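With one protein chain held back, the other chains of the complex are shown just where they sit.
So, chain A:
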């Protein structure tokens, strides 16, 4: 569709993206904006590493350093990693289950625009009096004392984008429950769909506590409530509980889709059925379940008492079991396979040792007495970067290469892809491996500098050099994207040649209505089954060619999200108490939002139909499914 959009001219293409409810275009939007936030978060990471390059550096002031580290964490988790994963979920999951679109196309668009305006709002803090500076965890004891509006930008921005994520989670759950093609039973769903399913369930149950906690923060600062004011009977530990009841499942919201992506990659490029598919599914569900039982392991040093610490320590260690099951299943998938070392496969193979290292340090921290030593040191920083970068970011980079042809119809260069992989992979270990030792040597996290007499100079310098490698890797990826987009060599349905699941049975990129006829699924790895049986079309159909019902595009999601964006500015400056315009701005913003909600509810939107003739033209013209 993108080539058609270009012919329409820039304005029309722009309007097309602003009003689209097509899951594939929303995926483009998520990928583009998540990618931009990833670059912003990456620049913030580089600033941190430049500041820590040598002892006593004054590149950043202490206050600016706090802002940079807070925004690095917040941006990377909420505005980069999660949206980019949502991009792949949107682009691929409906195709994998043979669905026409997601269950609620309108809400899909609304979810994106809420995330987008929330992210923009948060980042505007840099220009409007300072960014949040209490860390991405925003502990109340620190945050309520923070001056300026940084914390308010954090609270309101995350509220808006959090609503967006919650909506997406519900949408994916309903899609997978209700919209699977005939024959696509739960135990035939590809692993990426399964992990999307469980991650969406985690989103559903984890985001409300964050929203509640953030509202308490807003109420304390805006209306003078006393949730966190100890002199008025408040309790700052409530924030820590609410935050981590969200925060720990959030880790699994990020890593489970990453596991799904790697499961696809291992099967495709080992040319083997996944080893232990059932065990992988079961492990995914178990990880999701235990994810809610372990939040207090982030709070061992708070003083919840030995009983609580023991229970949460044990629960945390148990999570290592299903995760270990997964690692062995992947290894046994590779075992005896006919392996092709493509770029995605390189990332997948690099992921296993990196993630295991992160997991092992995680089990170390689960031991509460040891955690008293490790807490708030660089050991923790090393650990969670091993899990997030070694797991999630490697998965994102792998999926970018794997699914790029499906999303945009052209391959990324394998040669440049491998250069990116080696630069990023070496840079990653160079940066973070040594931080384990910095932590054991006593270097605290979130402190803007260190003394020359503390003996941390060399290791920090090495770590900063590693960050440079990662940055180079990302720049080469961008070059790769630009170069291959200019060349724009079109590819067929199954550009890797070894696709196993339904998304590879459809044109790259797929037509806007997806499958012209809903496919019939005859087993796990259904496209592979059809290929092995010599089916030239790549699938069998569950229905004759008939007219297709499609939803209308809509501009309402943008307006609805923009209303909250406007209201948030009013709420933010209302806290100063000396401006007359703030209450009207809040009211205008809420009127925009609820007015467009009412408009949406009252105006019938029945969608439109694509006629059979039009579909036949597409199928014959080779625009639709079928191997070419």
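Everything that follows uses one rule, which is that contacts are C-beta pairs under 8 Å (C-beta built on N, C-alpha and C of every residue); 3 or more make two chains touch, one makes a residue touch a chain; residues count from 1.
FYI, contacts and distances are computed from a predicted model.
Undergrad: Which protein name, taken from UniProt, belongs to the chain you can't see among "Cytochrome c oxidase subunit 3", "Molybdopterin-synthase adenylyltransferase", "RNA polymerase sigma factor" or "Carbohydrate ABC transporter substrate-binding protein (CUT1 family)"?
TA: Hidden chain, UniProt protein name: "Cytochrome c oxidase subunit 3".
Undergrad: For the full complex, which residue in A:14, A:360, A:452 or A:598 touches the chain that was left out?
TA: Final answer for the missing-chain contact: A:598.
Undergrad: Using the touch definition from the top, which of A:18, A:120 or A:212 touches the missing chain?
TA: Reading the full complex, the residue touching the unseen chain is A:212.
Undergrad: Of the listed residues A:229, A:414 or A:546, which contacts the missing chain in the full complex?
TA: Candidates A:229, A:414 or A:546; residue touching the omitted chain: A:229.
Undergrad: What does the interface between chain A and the hidden chain look like in terms of residue numbers?
TA: These residues touch the chain not displayed: 103-104, 166, 170-171, 173-174, 177-179, 204-205, 207-209, 211-213, 215-216, 219-220, 223-227, 229, 231-235, 238, 241-242, 245, 598, 601-602, 604, 606.
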